[in-house]
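In what follows, a single structure is set out as structure tokens and then discussed.
Our next item is chain A:
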Amino acid sequence: MQLSRDDLLTAYRIMRTIREFEERLHVEFATGDIPGFVHLYAGEEASGVGVCMHLDDRDRIASTHRGHGHCIAKGCDVDGMMAEIYGRRDGLCAGKGGSMHIADLDKGMMGANGIVGGGPPLICGAGLAAKQLGTGGVAIAFVGDGGSNQGTTFESLNLASVWNLPCIFVIENNGYAESTSSKWSIACDDAADRASGFNMPGVVVDGHDFFAVHEAAGEAIKRAREGAGPSLLECKLNRYYGHFEGDAQTYRGQDEVKKLRESRDCLALFRENVTSAGLLEGAELDAIDREALAQIDGAVTKAKTAPPPTAADLLTDVYVTY
Partner candidate 1 sequence: MSEGIRPICMPKWGLSMKEGKVAGWLVDEGDALAPGDEVIDIETEKISSAVEAADAGVLRRHVAQEGDVLPVGGLLGIVADEGVADGDIDAFVTDFQANFVPPEDDDEDSGPATETVEVAGRNIRYLTKGEGGTPAILIHGFGGDLNNWLFNHDALAARRVVHALDLPGHGSSAKDVGDGSVGFFADIVTGFADALGIEQAHLVGHSMGGAIALAVARAAPARVASITLIGSAGLGSDIDGDYLEGFIAAERRKDLKPHVEKLFSDPALVTRQLVNDLLAFKRIDGVTAALGTIREAFAPGGAQAEVMRDVAGSVPTLVIWGAGDRIIPASHADGLPDGVDCTVLDSQGHMVQMEAATEVNRLIDERLG
Partner candidate 2 sequence: MARTATYQQAINEALAQEMERDETVIVMGEDVAGGLGTDGERDAWGGPLGITKGLYGKYGDRVMDTPISESAFIGAAVGAATAGLRPVAELMFIDFMGVCFDQIFNQAAKFRYMFGGKAETPVVIRTMYGAGLRAAAQHSQCLYPVFTHIPGLKVVTPATPYDAKGLLIQAIRDNDPVIFCEHKALYTLEGDVPEEPYALPFGEANIVREGDDVSIVTLGRMVHVATEAADALSGDGIECEVVDLRTTSPMDEDTILETVENTGRLVVLDEAHPRCNMATDIAAMVCEKAFDSLKGPIKQVTAPHTPVPFADTLEDLYIPDAAAVQKAVKAVMESSK
């Protein structure tokens, strides 16, 4: 799939925005201003962006507890996300959901999810709807390596296959579920090996490599749109922070993260790739870096001063009608 210059700039911009968003949250969380649990996606940007670059608003994604990157990649409003994470009334979910539940159904973002394994069944439904309604849309679940072991994931793989749904299961294998290694928790070598048991393609890609992800996802999505059924894509990647903010990460090796940041940074790899091939100028990317920084700065400033929800909001939106 050919990427235009604009596509490349867009891909870089979104990845950089996610990185900036997460790095900033890491800093802000430490000040104690952000309530609840926050799971950062920094390090994994190439996966969410490589996949979502192929999608438009008729396509749906279901995310995980580590959902900020998927939201941004699927076009959610960054200011609205930041406000949500701060628990503000004008947050994307009116301050009622928070980091673990950001959603924007108009954008096809079906929600981050507090329940590991919550997403895969939902995309079977979204895929079914797209198929029945003939929208041409596809449905994609992002699943962690940990989530790949959840019964709901296995059941959904089978269901998507027997119903021949336009679904893609993207397993983001970052090596850990909380403190437990995926090398231990997944009984086969690669989570992708499981695909054959469900009679669908299973592909492993380097999840730090935007181009690899983009290409593999493109094939799976094309297949789904053409009615050829579901696929499984396993992206091997890494997270730069703890499981959640506050995780001491004593289970990780010495300097593990430092080395990863030096050698397996999807943004650095992307920059290297496009500049050495002469596709983009370093200065263009620098400009995007500055713009992303400014955008996140603005989002944080707005979020901090935005009004919180009030008592009147507590009882609304439990039902459509009651």
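Regarding selection, all candidates are chains of the complex that A comes from, given by their letters.
Note that a residue touches a chain if its C-beta (ideal position, glycine included) is under 8 Å from a C-beta of that chain, and two chains touch if they have at least 3 such contacts; residues count from 1.
None of the values given here were measured: they were computed from a predicted structure.
Only one option in 1 or 2 touches chain A in this complex, and it is number 2. For chain A in complex with candidate 2, the touching residues are 35-37, 87-89, 93, 95-98, 100-101, 113-117, 146-147, 149-152, 176-186, 244, 248-253, 256, 308-311, 313-315, 318.
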